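Below: one structure in structure tokens.
Partial complex: the chains shown occupy the same locations as in the complete assembly.
Letters A and B name the chains as they come in the text, with residue numbers starting at 1 for each one.
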Amino acid sequence: MDKLMSEIIRLGNSRRWSDVVIYGGIARWVEVAEDLSGDARSQITQVLEQINTTLVQIGSDNARLLEVLIFLADFRDAEVLNELWDNWVQPGNLPIRACVQAGLGAGCRVEILVSAAAASPPNP
Amino acid sequence: MDKLMSEIIRLGNSRRWSDVVIYGGIARWVEVAEDLSGDARSQITQVLEQINTTLVQIGSDNARLLEVLIFLADFRDAEVLNELWDNWVQPGNLPIRACVQAGLGAGCRVEILVSAAAASPPNP
């Protein structure tokens, strides 16, 4: 196995969690909007853009998404989620997706747990 | 690595998500009952049967389940879940299982995120 498969690669410099963990060829990460002052549309837009940024960072792209687990603070935001989601995903290369309502941190409307195939060695 | 390990295999033809994604030898998918008009017992029964169908589709079986994350709309349904679950799983080949209450889509009583070892190349 090459390094991408056998080593744990961690990105980010938080003291509480890694931004991304890559192991066995799979990258996993959690996204919440960087700016929590906006409404659900703003936060979901941010989170999807942040996922794109992370995909570039790990040498992958959104045709290589595997699994997306979405927590919404209010399930009524599923409609706007779906609108933004449908314009974001790549038809023919869709991840699996679960979406549930759960309690999130103060002001947070959406939290997404993502996994993607890490295509090539990342540039930390 | 053979194809099962190195390629992303996606099943299903929804425009919003894949029914199943297989990568690195592991299949992942999300199940909700196809008929959401029934009660929790009906929906859980359906979902477990649907998981069986998917396992066959990917060339696996329920002795190769790895992880099951269950979202119930009402935790009081855990009792019927456990009754049906105990008759469904294979003793000696049990997955790990988490079960929590979360808000689900309209009429949906249960949503399950599953992973299983994909034993052999699937027949898409």
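The rule we apply is simple: contacts are C-beta pairs under 8 Å (C-beta built on N, C-alpha and C of every residue); 3 or more make two chains touch, one makes a residue touch a chain.
Everything numeric in this text was worked out from a predicted model, so none of it was measured.
S.K.: Since every chain is the same sequence and 2 are placed, give me the total copy number for this complex.
M.R.: Copy number for the complete assembly, per this file: 3.
In this text, only the chains that are shown with their structure count from here on.
S.K.: If you average the CA atoms of chain A and of chain B, how far apart do the two points sit, in angstrom?
M.R.: 21
S.K.: Chain B touches which residues of chain A in the complex?
M.R.: 24-26, 64, 66-69, 71-72, 75, 78, 82, 85-86, 89, 91-102, 117
S.K.: Looking at the complex, which residues from chain B come into contact with chain A?
M.R.: 8, 10, 14-21, 23-24, 28-30, 71, 102-105, 111, 113
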